[in-house]
Structures are given as C-alpha cells and as structure tokens.
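Only one protein chain is missing; all other protein chains are in place.
Chain lettering (A, B and C) follows the sequence in which the chains are written, and residue indices restart at 1 in each chain.
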Amino acid sequence: MQKNIPFKGIIAYPITPFTENETVDIPLFKQLVERLVSSGSHGIAPLGSTGVLPYLSDEEKEAVTVATLQQVAGRVPVLAGVSNLTTERTIYHAKFAEQAGADAVMIIPMSYWKLTDEEIFRHYEAVAGKISIPIMAYNNPATSGVDMSPALLKRLLQIPNVTMIKESTGDVQRMHYLRKELGDEVAFYNGSNPLALAAFAAGATGWCTAAPNLIPELNLDLYQAVAGNNYEAARDIFYRQLRLLQFIVSKGLPRAIKAGLKLKGIDAGYLRSPLQPLTAEETGQLQNILRDCVAETV
Amino acid sequence: MQKNIPFKGIIAYPITPFTENETVDIPLFKQLVERLVSSGSHGIAPLGSTGVLPYLSDEEKEAVTVATLQQVAGRVPVLAGVSNLTTERTIYHAKFAEQAGADAVMIIPMSYWKLTDEEIFRHYEAVAGKISIPIMAYNNPATSGVDMSPALLKRLLQIPNVTMIKESTGDVQRMHYLRKELGDEVAFYNGSNPLALAAFAAGATGWCTAAPNLIPELNLDLYQAVAGNNYEAARDIFYRQLRLLQFIVSKGLPRAIKAGLKLKGIDAGYLRSPLQPLTAEETGQLQNILRDCVAETV
Amino acid sequence: MQKNIPFKGIIAYPITPFTENETVDIPLFKQLVERLVSSGSHGIAPLGSTGVLPYLSDEEKEAVTVATLQQVAGRVPVLAGVSNLTTERTIYHAKFAEQAGADAVMIIPMSYWKLTDEEIFRHYEAVAGKISIPIMAYNNPATSGVDMSPALLKRLLQIPNVTMIKESTGDVQRMHYLRKELGDEVAFYNGSNPLALAAFAAGATGWCTAAPNLIPELNLDLYQAVAGNNYEAARDIFYRQLRLLQFIVSKGLPRAIKAGLKLKGIDAGYLRSPLQPLTAEETGQLQNILRDCVAETV
Partner (left out) sequence: MQKNIPFKGIIAYPITPFTENETVDIPLFKQLVERLVSSGSHGIAPLGSTGVLPYLSDEEKEAVTVATLQQVAGRVPVLAGVSNLTTERTIYHAKFAEQAGADAVMIIPMSYWKLTDEEIFRHYEAVAGKISIPIMAYNNPATSGVDMSPALLKRLLQIPNVTMIKESTGDVQRMHYLRKELGDEVAFYNGSNPLALAAFAAGATGWCTAAPNLIPELNLDLYQAVAGNNYEAARDIFYRQLRLLQFIVSKGLPRAIKAGLKLKGIDAGYLRSPLQPLTAEETGQLQNILRDCVAETV
C-alpha cells in the first residue's frame, strides 16, 4: 500500500506575530510565511509550537490557517497544526484545516492529565475518522507532557491516514527504533534541531524546524548534502549551524526567532504574555552566533 | 503585617461532571459540591486539576465558579482555579472569580513554552494587580511543565496578595525549604496526596485534595490528629488511607474519583474526551481498596 | 517469629581518618569512635559510606572493624559495613566481622554492572548462609548504582537473618511502602539525613547518620521528641539542624564531617585521594551553619 506522505526535506515553521496590544498580526504573518517559501523551504507548518498554537483562540487559529494557505498558494505543501486538549476541538480544527485546503495536519496529544495509550489511540482514531488528509503524529513529551512509546506510535500507524511521525524527544535511539521496527517505508521526521545530522544519518525523511526563519541556506544545504550521500560535507555544514540550533531551542523558539529576525532587520512584531522578549544579554549572544554562522558559511 | 490566609485544614476539590454528550452538568456538579461541604471539608476548590480546568471553555469555567459559590453559600471559604496559558485570560477569570464572591484564587503558571522566572513573576504580578482577594501560587511541574524554585516562590510572596503556596512536586524537602527559608508565618499547602503525613509533620497549613469525594472521614481524622499533636494516631490513620491516595493519583484524579463515586452509588456523570473511564480491572482494584479503607476504619 | 533487631534510635557513622601520607590512622579513629559513644549515640556503624569503605584495602577494613569493637567494648551495639563488589569478598568480610564480635553487618549491593534482582537476592543469600548475626540490607542507588525495589526488599526479608532495611533513596514514599506492605514489625532505618523528620513520622525504627560527629545533642533530642509522640517539639528541633544536614549531604559526608570536626577543634586527620578537603569558602559556610545550630539550640 502506498502511504500518502506529502512532505520531505526542510519543513519550515513560522512564528505567529502579534501587534503591540497582543492581537494576532495577520498581514505581518503573511510576510513571514512568504520569506520561508521564497527562500526555498520544502513545506510550511503553521500553528506549531513555534506558532504558539496553544496561546491562540479558535478564531485566531482559523485566521492563521487561512492566511498560510492564501500566501503559500500551492507552491509547497502546508502542514497545519490542529492540536487541542479535547478531542472535540481537535476534530473541529482538523476539519477546518482540510476544508481550507491544508495538505496534512499535525497532531500532538496535548495533555494536562497524562493520557493512557488507549486514550491517545482513540483520540487519533476519532480525528482521523473525520478527515481524509493525512496526519502527522507528533511526539514531544517536553511540551505535551506525554511520551508516546515506539509501540504506541506503531499502533497509531495502523490508522489509515496516520502516515507520518514527528519525533522530538531529542533521543536518536527513538528514530533507530522507528526505522528498525516499522520498516523502511515509515516516514519519520526530526523535530529536535540539534539532532538534525544524527536524524538524517538514521534515515529521517525530513526536518521540521523554525531555523529557516533565520538561516535557510544552511538548513537547505544540509539537506542537499545528505540527499547526495555526502556526509563529510553534511557534517561541516551541520557544525556551522549547531550553535544557532542549540540557542533557539534553549531560549524557546518564539522568543529566539523573533529576536533573530529583528537582528536581521525584519519586523517580527510582539509576543503574547506571559512570553517576554529575550534579554539584552541574550540578544547579544544571538547576534554573535548569527554573525559566526555567516562568517563560517562564506 | 498580617497576611490574608483564608484556608486551613482539608481543602476539597470537586470533579467537573459531564452529561453523556460531554457538556458540563451543572446540577450534578452542585450535588457533588454539597457532599463535600456537608461531610465537613474546611474549604472548596473548584476548577483545579481535578475539575479539569484546562478542558473547559471560558463560559463553562464561569458557570462552574458561579455554581460553587451558590451551593457553598458562605458555609466554608471557596478557592477558585483561574489558571490559563495567557496572562490576559488569567486576569479575566481572576476578576470574574472575585466579582462572583470567591475568597481566593489559585494560579498555576501553565506553560507550553517553559517560562522564565521573570515571565512567571510578571504573570503573577499582572494578575495580582487587578484583584484584591489573595492568591495561592501553585507549583506542580507534572501538570504545568514548569517547576518554580523555592527562590522564585520566595520572590512571588513579595507580591502583597500572593499569600499562600501549594506545593505538589511530591518532594517533602521543598516544604522543609519553604518553612526554613520563608519562616513560620508562610502558609504552605500540600497538594501531593501520598505526602499528606510528611507535609503535616513539616508544618503544612492545609491539604489540598480530591480524596474527600471518597473518604472524607479519614481525611478529616488525619487533620484532627495532627492538630492535636498526636502523631502516633496520625500515622495509623494515614496508613489506612495510603493505598487509596496512591491509587487516585496514579490513575488520574478525575478518572479515579468518578469511578469511586460510582462504586459508592453516587452519580458522577461522564468524562470529557480524550479522558476515558477506568478499565474494569482498575475499577475492581479501586473497589478492593475502598473496602479495605472502610474495614480498617471500623 | 521474633526478628533479631539490635538497633534503634541514633546509629552513628564515624569517618575513617588518614595520616598525612594517606594511611589509615587507627589511634585517631578510636578517639572519634569514643566521642560518638560518650555523647550518647545508640549504635556505632564503622565502614559505611562515611567511613569510605570502598577506598580501603582488605587489611585496612579488618583493622577498622577490630578497632571499633575494642573501643566500643559492648557499651552499644556495633553495625559493621562489609559490602564489596564480589560475593566472595563480601562473605569474607562478613565472617570476619562476626568473628570479631560485631552485632550485625550492613550490606549494600555494590554494583559496577547493574545487578539483576536475582543476582542481588543470591548475593545476600550467599552471605547470609555463612554468618549467624543479622544483616541490614542497605538501599542507596546514588552510591551503589542499583535501586532495590520495595518488592525486592520484601523478598530479601524472607532470608532469615536479613532483618533490617536501611533506605537512603531520599524518597519518603519508599518508607510508606515498606511500612504498608511489610507490616508493623519490619524494622526500617532512614539513611537520608534531610528526611529524618519525615522518616520518623512514617515509623522508622532508627536514623543512620554521620551528623552525631558534629551535633549529637540535636540528633538525640529529635529522637527523644519523636519517641515521646511530641511532634511539635520534633519539628522545631528538626528545623534547627536541617541546614547542617543538607550541607553535609551536599558536600559529601567524609569531607564535610572532617571539616566540621576541625572547626570544633577536633583533629580528624586527612582524606585519601582523590577526595580533597572542602574549599575555604565551603568551610566558611559550614562554620556559619554550625554557629547557627548552636545559637538556635541555646
């Protein structure tokens, strides 16, 4: 059976910018999406963690999905985040994304109360039954509070339109397990930036990352080197961007990407409270790291 | 300065029951609150983790707060949960709770992106500035995703109406630190059920617990023994209820309390998906544990 | 069946002092043991972690055991540490301790390769079969590298002369489990200094501690308050000594006890490399903590 897998390569995550009074700034969001598409990313993923999905109202989420699809306009596939604590709201947003034209939806089993495997399976099954586009199951215990075991991920893949797995535990052994247990045909994606090289070495189909907001050339060059089976080149390119990848993860992607865009002269709006901008000291560190990336690239 | 501390003893957490089609069942909720008041709890805390706060819409939260205050009718103080991912929504619900007549609000720094200490402080400060009733700062990294250090909790207590701390890390050393560093006058509450005895030994002012939905006498007897400086009795009473406390924590409070109420012949409605009822095997375990509690009590 | 349980109350752990060229200083060791006995400790435990057991040669261990028994001369019971990585050496030292006159031996399942439950059980069983005095099974994953589950500890207690358990995970829930599952008659001892109050509240028979080297009155007063069912007094006494207990644990007992003895004007010799003395800054902290303990006691 041929699985429906619309993504590979570099899947870029835009931030959701806000106006000074903390409402979503849709025109600015479209500009940020355009930068990602025109600089060569292979897919666009709005409403991820980078896009502060859980901090948005239902109406705001819908506006962001629609704006993404309008701006991308079919140039690359769109992966819409539709995760919610309740099954009912997840279904609602998954259906909205499908109707709006998204190529796939990404779902993390958000949890306040730690969910059982059975609850997670039913949650995915309930959503999958209501849409026809494929689902990327996303495992990231650091933000969701629940760690989906390889065995559970294997079970989720039995649901027909759950076709992709995004792994963000930061443990490359998970990817080894997925590839070994689920076979060559499973499409797994890396969501842990500092694992980019190890994940591609392990056979990842793509890299889900906010880094293309700041260093799209380095991200794309890494993928090209990997695709060309040239790991000596891949290793050099990876080490050139590693400090930036570590920094944006350690500081929180929305904060760090916004600060980096501003350093590059690009308006990225405001954050929504309680999230606050990087401190002056942190911004100085980021400036140095960005400068070093460019210097090493030349 | 005399701090405003309206709670001590056993602060009971009601579940939020749902109808079969997963809407909030307010009449049934009022019955469950009445049971807690009439069986002797010293305070009522709606919209906690037990009350599945994060799974409710704004309107549902408001209805639950109003229903609690109507039913309690001043017999014991009410502590309303108003936590939200965004500062704006937290302020909104804190103001609503105050206007509705709550005696205090409980706030956990919910986080999807791990918050910095500065962000958490500003979050509490922003809410505290908009209300006059006291705030209980709630630390529970297992559900909030962020662990407030003793140093941060100490800083939060400098905000005038942050007067109480609820500690749910499950580490009794945290309570030792709070008492040692913050002095005798700090009011700290235990939110980890299996730590009830150790927390009272460490000087906790109260115990925040969902257990009075099932075993109010044992919970109240423990507090009475402690208040009477009779630890040999306290130890016996604690060990009689320990297995139940461990069980309801390990299975998730909403699931376990609902199942326990049903075993006691009390209607507790439905859960909201993705949360599912205990399995038949788990329900059987709970039945045995409840029976043993009663047998040992007699 | 009446179990053979020779210890209760405060079981004191002497350090093993060295001469300047790092050989064991037996005469000085005897003086340090004498201080512990004459200040009122209820038992003496040489060759524990505090006594740097694993850093000593076979001959040195034997000399320390003999010196302890000579100096204590039957005034209080002696618990000799005989742990070793291999079963053969553990049996050797257990037999030696019995022949020398020790009242019991303490055995931690030291492990380089993480031992299976079966290996641990056979290890204890092999040793127990070669001696007639009782064994205290000691669980301390931080130093041994293996965490014995409550289920395994329960199994070990089926060996006739394994009659005591020393718990040093620092998790009071373990003690709750031991008491609840193994019954009132099991003798469990607390080996985590900052848990002293919580452990006694949970029903611990004794406290295994190096603190009597520095503050014997406070340690003994805590036990007396507990034995008299006066927890309000116990709490006050506990909080007076808590900072010292935390300090000696965080800095490593041999280093901290040696530094504290020197501050009290008592010769404690040298450490064996790679262990090094506390820094001047750490020693200053300890001086302040010791002074505060005394001030609060007066």
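Convention: a residue touches a chain if its C-beta (ideal position, glycine included) is under 8 Å from a C-beta of that chain, and two chains touch if they have at least 3 such contacts.
Since the model is a prediction, treat every value here as computed from it, not as a measurement.
Trainee: Give the labels of the shown chains that the missing chain contacts, considering the complete complex.
Mentor: Touch partners of the hidden chain, whole complex considered, are A, C.
Trainee: Among C:Ile120, C:Ala137 or C:Leu244, which residue is in touch with the absent chain?
Mentor: Residue touching the absent chain, from the options given: C:Ile120.
Trainee: With the full complex in mind, choose from A:Ala202, A:Ile248 or A:Leu290 the residue touching the hidden chain.
Mentor: Going through A:Ala202, A:Ile248 or A:Leu290 one by one, A:Ala202 is the residue touching the chain not shown.
Trainee: Just name the one of C:Ala63, C:Leu85 or C:Ile159 that touches the chain not displayed here.
Mentor: C:Leu85
Trainee: Contacts of chain C with the missing chain: which residues?
Mentor: Interface residues of chain C facing the absent chain: 22, 49, 52-55, 85-88, 109, 112-116, 118-120, 122-123, 126, 142-143, 145, 252-255, 272-276.
Trainee: Could you please point out the chain A residues that touch the chain left off the display?
Mentor: Touching the missing chain: residues 170, 172-173, 176, 179-180, 194-195, 197-198, 201-203, 226, 229-232, 234-235, 239, 242-243.
Definition applied: only the chains that are shown with their structure count from here on.
Trainee: If you average the Cα atoms of chain B and of chain C to get two centres, how far apart are those centres in Å?
Mentor: 38
Trainee: Taking the mean of the CA coordinates per chain, how far is chain A from chain B in Å?
Mentor: Distance between chain centres: 35 Å.
Trainee: Quick one: chain A and chain C, Cα centre-to-centre, how many Å?
Mentor: Chain centroid spacing, chain A to chain C, equals 52 Å.
Trainee: Where in chain B do residues touch two or more of the other chains?
Mentor: Not one residue in chain B touches at least two other chains.
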